[in-house]
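Removed: one protein chain of the complex. Kept in place: all other protein chains.
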Amino acid sequence: MQFDEPLIFERSSPGRRGYSLPESDVPDVALEEAVPAHWRRDDLPLPEASELDVVRHFTRLSQRNYSIEHGFYPLGSCTMKYNPKVNDATAGLPGFSFIHPHQPESTIQGALSLIYHLSQAIMKITGYANCSLQPAAGAHGELCGVLMMRAHHVKQGNPRRKMIIPDSAHGTNPATAAMCGYDSIEVPSSARGTVDMDALAGLLDEDVAGLMLTVPNTLGLFEQDIVEICRMAHDVGALVYCDGANMNALLGAVQPAALGLDVLHLNLHKTFTTPHGGGGPGAGATCVNETLEPYLPVPLVREEDGAYAWDYDRPDSIGRIHSFYGNFLNQVRAYTYIRTLGGEGIERAGEYAVLNGNYLKERLRDAYALRYDRTCMHEVVFAGLKEKAEGVRTLDVAKRMIDYGFHPSTVYFPLIVPEALMIEPTETENKDTLDEFIDALLAIAEEAQTTPEKLKEAPVSAPVRRLDETTAARRPNLRWEPPSP
Amino acid sequence: MQFDEPLIFERSSPGRRGYSLPESDVPDVALEEAVPAHWRRDDLPLPEASELDVVRHFTRLSQRNYSIEHGFYPLGSCTMKYNPKVNDATAGLPGFSFIHPHQPESTIQGALSLIYHLSQAIMKITGYANCSLQPAAGAHGELCGVLMMRAHHVKQGNPRRKMIIPDSAHGTNPATAAMCGYDSIEVPSSARGTVDMDALAGLLDEDVAGLMLTVPNTLGLFEQDIVEICRMAHDVGALVYCDGANMNALLGAVQPAALGLDVLHLNLHKTFTTPHGGGGPGAGATCVNETLEPYLPVPLVREEDGAYAWDYDRPDSIGRIHSFYGNFLNQVRAYTYIRTLGGEGIERAGEYAVLNGNYLKERLRDAYALRYDRTCMHEVVFAGLKEKAEGVRTLDVAKRMIDYGFHPSTVYFPLIVPEALMIEPTETENKDTLDEFIDALLAIAEEAQTTPEKLKEAPVSAPVRRLDETTAARRPNLRWEPPSP
Amino acid sequence: MDYVPHSSADREAMLRAIGVARAADLFHDIPADVRHPQLDLPPGLSEPEVIRHLNELAQQNQNVQSLPSFLGAGCYNHFIPSIVNALILRGEFLTSYTPYQPELSQGTLQAMYEFQSMVCLLTGMDVANASMYDEATATAEAALTACSVTKRAKIVAPDTFNPTTLDVLETYAEGREVTLERVPAFTIADDGALRDNWDAVAAAIDGETACVVVQVPNFFGWVHECQELAETVHAHGALLVVSADPVSLGILTPPGEYGADVVTGEGHGLALPPGLGGPRLGLYATRKKYLRQMPGRVSGMTKDIEGKRGFVMTLQAREQHIRREKATSNICTNEALAALAFTINVSWLGPAGMRKKAELCLAKSHYAAAQIDALPGFAVSTPGPYIKEFVARCPAPVDAVNAHLLEHGVLGGYDLGNVRPELDRHMLVCVTELNTREDIDRLVAALREFAN
Partner (left out) sequence: MDYVPHSSADREAMLRAIGVARAADLFHDIPADVRHPQLDLPPGLSEPEVIRHLNELAQQNQNVQSLPSFLGAGCYNHFIPSIVNALILRGEFLTSYTPYQPELSQGTLQAMYEFQSMVCLLTGMDVANASMYDEATATAEAALTACSVTKRAKIVAPDTFNPTTLDVLETYAEGREVTLERVPAFTIADDGALRDNWDAVAAAIDGETACVVVQVPNFFGWVHECQELAETVHAHGALLVVSADPVSLGILTPPGEYGADVVTGEGHGLALPPGLGGPRLGLYATRKKYLRQMPGRVSGMTKDIEGKRGFVMTLQAREQHIRREKATSNICTNEALAALAFTINVSWLGPAGMRKKAELCLAKSHYAAAQIDALPGFAVSTPGPYIKEFVARCPAPVDAVNAHLLEHGVLGGYDLGNVRPELDRHMLVCVTELNTREDIDRLVAALREFAN
């Protein structure tokens, strides 16, 4: 059942009404008296719709989305694993969803305890000395982390100027560095897909504030020289930032702190199953070793004799990065998930994520160009089709996946792999699903040779065909305009 | 996004597991000791699937359904109106969903109070002396009602033998009469679509236990002679049953009790917005006047000084008709709805249901054969297309509605209208939706003349085309069979 | 607040199209003297107000999540995973009608087919319908169907059968020339111990007997021997109707294997929370030869005109909307969404989960029984294998014991004095996978305190 659906504004009709609010039970206040004339708005051309209209509109819109609950969603670096329903149930408890951040601490002990114990669990999983759950997403966690690096250097007397970032890095890394006032210096990748150690050696100096590495990196490869890299950086007084978006691969396998990485952000909405929601709310965590611990944003939660309290008494803190304590209801989800899995489950998650990644790699390598022929971690990156076909691009391969019932994998990222096709299966996909996906990708590779138009015309089974993105950017239409009166 | 989906059994793989249950925290009990060998089953070939598999399977299945939340669903006599989401929220409160029927009354005062006040509200709306909410659906309510009629006659010394039922009646009416040991006697409808009064006069005698009428009847027409009919029935000691499935039309317009109808059932899942769920759980209410009050099933809820209690002390009761007190969580929904609407809202619901019904009637009468040219109530019945088209049947018209994005109306019921097309819009549909539906029906009537194959081949936009019902009935395949080992 | 979307402009335009001046004119067929009465209802509430009010009512109830509960006796607090609610509340399932138009109802129809398959596999029967209101009405319909099939009028039931079900059966039988014989199938010893008296059931069967209805496990929790009984029943040309708890079928032999002709059961425990006893979910399965006498909805697999697999409601010639007064039952709306919940949960449990759940009930109930049996003044008295419910004799009337337990924050077991006055010191204790050892120890501690 799939319907085209107009804008909610186009469903509007004057005088129709959906809302249901109480009649006032207090004396009327004349708007004219309470608010001066120039402060009162004239019109507000919002949609007028009945409750049923609204429910139908958004139900129909929803059915124009693909989601994890439809099928395989192998976006690389996104960890589209199953988002357990029990997490939504616990996050929806009124004892969590209806608490106010300014309530007296005595009335929110359950919430503070949850934050405290989630932090502890994250510290156990990552090996760090402390962490903050204040970041609202991964990039926000990066900002938090790099600001702490900066604070450390400032404390040492010099904020320094440069941030070294591999050419395979996610765009948020250089963007974050820039926001914190650092110049990004790109370090190239080696033939093995990891940091080129010679190039790195040549870049490191006393003006380098730090490195931002992704572990495993965005090629799905573990930086085998990571310990050495950290040592080299520390030798010049630089710090090493770990983008932990790919932490799913490392669960139970290694604690990033043990590798010498000074600071790490996690995407709870990847590794710890809080849903992506079509682009958030996410939830970040920024974890630090002892060096950076003083700079964590305020507040934290501390425990004393079984009682929990907000802790603002952190003189070297970078300050606040969010109005309150981040996306708490997603912290409830992540906590539910971690308590469900326990240590053993966490380790299994990582192990099977890597198993699935390597299985895909091996089964697809005859048809797709394996860029780095080595064991991968939780994801694998191909440089498009192995046997190139006239005029067929990776985008066409990706769009054709739709007609086979799958969400496309990530394409054209990392930037250093031409025609990149980046596939992350996650541990919650079973072998049957992987096999179906493999069969589809092999069939598509075949089609690329025999019937390439099938790829170029794809998708044909989605609610819309390929869209004109050029015009969208050139002549942006970004909002509905009320008809002129 | 629409996918074919295999059976969950076909998604099964040995050793896969979805469930999550606690490990035992008590000493083990050896199954072999607790349960003798011949009582222990060998195998249980249920599906083996992960939680994600299960979520995906049923999400995909759901998308193969049309529902009120997709669009207009004008099944006649079904009152497919908006089912408010707030009702689901209140019914989901743990204080309702997790209470046990055997709890001490002192621990369920809120629930008993709700039952009591819902009963009171229903009595106010219908005008009856009392009611039971024990029936789990409409037909169950009928059974309850007719058993009470029987109990009354038994008490008078003779259960009597006959039940008079109009030829336009819903199938549950004669089926219920039969279950209660009555012979159904059909009374024909007049040219106006209501009970043929002469025929009725000829059928009434002292062996008639009662009449079962639907008000308004299944043609959407109000029995204008209803008061007279009740008088005639009462004159021979018969009682009059009112099938209240169509009560939506009468809300605030008239109390059925005031018309002389002795007993009435309501479908809370029609009139009072509890969702149909693809075929239940419904919820019924059976309402009675003073004559039948002693026979209500046990228990009822009584109130004394603000305390509520189960009342079993009803010596003439027909007994129990359900394990407990009916579909309580749907009673919570119906109560939420009635409290939301209040008296004024209830009256508006009825008024607009009838307004919408008549609007459709007038707008469609040029293209569809109006069977009875008079004011209708909440629904209208046409005898198919006005201008018949070679080989085009009402079924084809109905299936073609699907391709226009609507659920088909009821077809071939009531049985007395040839090629019946029975349309009930309900009050929650706005004029735009009705107009779109009208336009579609007019276009279909046009197509019937110009391109009849479009009707005969319809639907083409549903997940499946027309299905082979004949083979389904002749060689029934009603279950999955495990592969023989 | 109401849900009427009409603006006054819409309303006027529609009245004009109809050709009347006022909506009131559409009601002229209703006798004027009773038309448009004043409805004496409380005024409507806005959504925040109605939520507040319902929250208040809900909070006036204690519930089995807020207090440890040992109540069963036909309604059970089994674990229902979060996915069930998340899925059954999807509007596509929740707000669709009975699947009369199969092209737009494939989701519901396929789920019904899967449900039927699961019920068959659990019970060991050939066919199943897609639900009845509850176990009581399912059993009543089964027994009456047996009367039609055999053209006999006597129904035999042991008094270890759930008495409420037998009450419902009697209500249902009212209009028919049918009698129910309740056979004393257990005795009460002087010390209050219960004894199995199962042979009495076989003895009550004669050439008039249409069917014997038995419950497995019985109302008191234990399992009667059925194999031999089935032979006796069949030898007399009667039918055996077994009402089985589907949770117990995770480990118990399916009734189909010991000769049941119809199997009914209460499925809510695998589908929905207690909900004060409703909605519930009646299961009904039978042998192929009784298929055309089976009441209720059935989904069948078929093909569309392009050869694609699809599902339809089938064998409708049994049903009221086709067969009218000759229908097998008057049932129409059933418990489809509860059946869906059951299907989801059983898919999630799988064979291993079904067994695990039953084994947890077994272990926990036996633990509780052992603890209680060891208390001074208490004795467990269940003369047969049991899975989750057992009978505990108390040193005082159960209502006094339960009042004491409630003071200690425990919902005690079911007072069997409600069934038979002489059992007023017998408590039916139910322990499921949701009762922790801590819950049980709390119950036992409170009972011990009571004993002292």
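Quick notes
Which chain is which? They are A, B and C, in the order written, and residues in each are numbered from 1.
Rule of thumb we're sticking to: a residue touches a chain if its C-beta (ideal position, glycine included) is under 8 Å from a C-beta of that chain, and two chains touch if they have at least 3 such contacts.
Note that the structure is a prediction, hence the values are computed from the model and not measured.
Hidden chain, full complex: it touches shown chains A, B, C.
Shown as candidates are A:104, A:157 or A:483; the residue that touches the absent chain is A:104.
When the omitted chain is restored, the residue from A:234, A:314, A:339 or A:388 that touches it is A:339. In the full complex, chain C touches the hidden chain at residues 47-48, 51-52, 55, 65, 79, 81-82, 86, 89-91, 433-434, 436. Counting over the whole complex, chain B has residues 1, 13-17, 20-23, 49-53, 55, 59, 84-86, 88-89 touching the chain that is not drawn.
In this section, only the chains that are shown with their structure count from here on.
Ranking A-C and B-C by contacting C-beta pairs places B-C first.
Distance between chain centres (mean CA atoms), chain A to chain B: 47 Å. Chain A and chain C have Cα centroids separated by 45 Å. Residue numbers of chain C whose C-beta contacts span two or more other chains: 1, 3, 5-6, 10, 45-47, 81, 83, 85-86, 91-92, 104. Annotation for chain B: residues touching 2 or more other chains are 16, 20, 51, 55, 59, 63-66, 68-70, 82, 84, 340, 428-431, 462-463.
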